[in-house]
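Note that this complex is displayed minus one protein chain, with the remaining chains in position.
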Amino acid sequence: MLLHLLNRSPASSLVHRDTLRAMGEEDRLLLIEDGVYGALMPLADRFEAIHGRLFALREDLASRGLDGRCDARVTVVDMEGFVTLTEESERTVSWF
Amino acid sequence: MLVVLRHAPHGSSWLREGLDVALVGAAFGQAVTLLFLGDGVEALVRNQQAGALGQKGTHPTLDMLAMYDIEKLLVDSESLAERGLTLEDLQLPVAPIAAQALPALFAEHAAVFNF
């Protein structure tokens, strides 16, 4: 199982499409930096295919004024949670 | 190791720097797979030239891949199709890979460098 990191908003970049195509059935996706804009509706719908495997970094949400506005399907993690996700995954692939 | 090239030539240094990682990996004895994905497929288009200011471009480096024993060259079929390209438009013989095969490709390599 791999962890994928995405730091681009789906509103401004299409890289999330390549990310999703590269993801295996168990793989997880963590939204960081500008990627966290994808954790809010309606953009979160772009990640419907990986329901339950979508995460967003709390401090990047908070700094952008988005804390508490995530779609219910997104699991919000703190920096320790980010590290835990990398521990649990064999490898991490960054998309930018 | 898998090196993924996702940027077009000339507009940024990502493609050149990604290719450098592939060449060095091969020189260090690693079995290198190259995947051209997204805008990275533009790296393969024929008739590229140096930039007007003398920027070298990356097309000469592609000719060196065989010399470094980098023979597993894959191109994402969807990325080609989206850009109106076919395998005949490309300067190198590369193997098309279907979208369904991408996850296994990422999973099976011990190291992945995504540029």
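General observations
Labels for the chains are A and B, by order of writing; each one numbers its residues from 1.
Going forward, contacts are C-beta pairs under 8 Å (C-beta built on N, C-alpha and C of every residue); 3 or more make two chains touch, one makes a residue touch a chain.
Note that in this section contacts and distances are computed from a predicted model.
This figure omits one chain of the complex; the name its UniProt record holds, of "Amino acid ABC transporter ATP-binding protein", "GMC family oxidoreductase", "Glycolate oxidase" or "tRNA 2-thiouridine synthesizing protein D", is "tRNA 2-thiouridine synthesizing protein D". Annotation for chain B: contacts to the undisplayed chain at residues 1, 13-14, 17, 20-21, 24-25, 27-28, 30, 110-111, 113-114. By the touch definition given at the top, chain A reaches the unshown chain through residues 5, 7, 32-34, 59-60, 79-80, 82-84, 86-87, 91-94, 96.
Here is the rule we use: only the chains that are shown with their structure count from here on.
Centroids of chain A and chain B (each the mean of its C-alpha atoms) stand 26 Å apart. Considering their complex, residues 6, 37-38, 78-79, 99, 102-107, 111-112, 114 of chain B touch chain A.
On the side of chain A, the complex with chain B involves touching residues 2, 14-15, 18, 21-25, 27, 91, 93-95.
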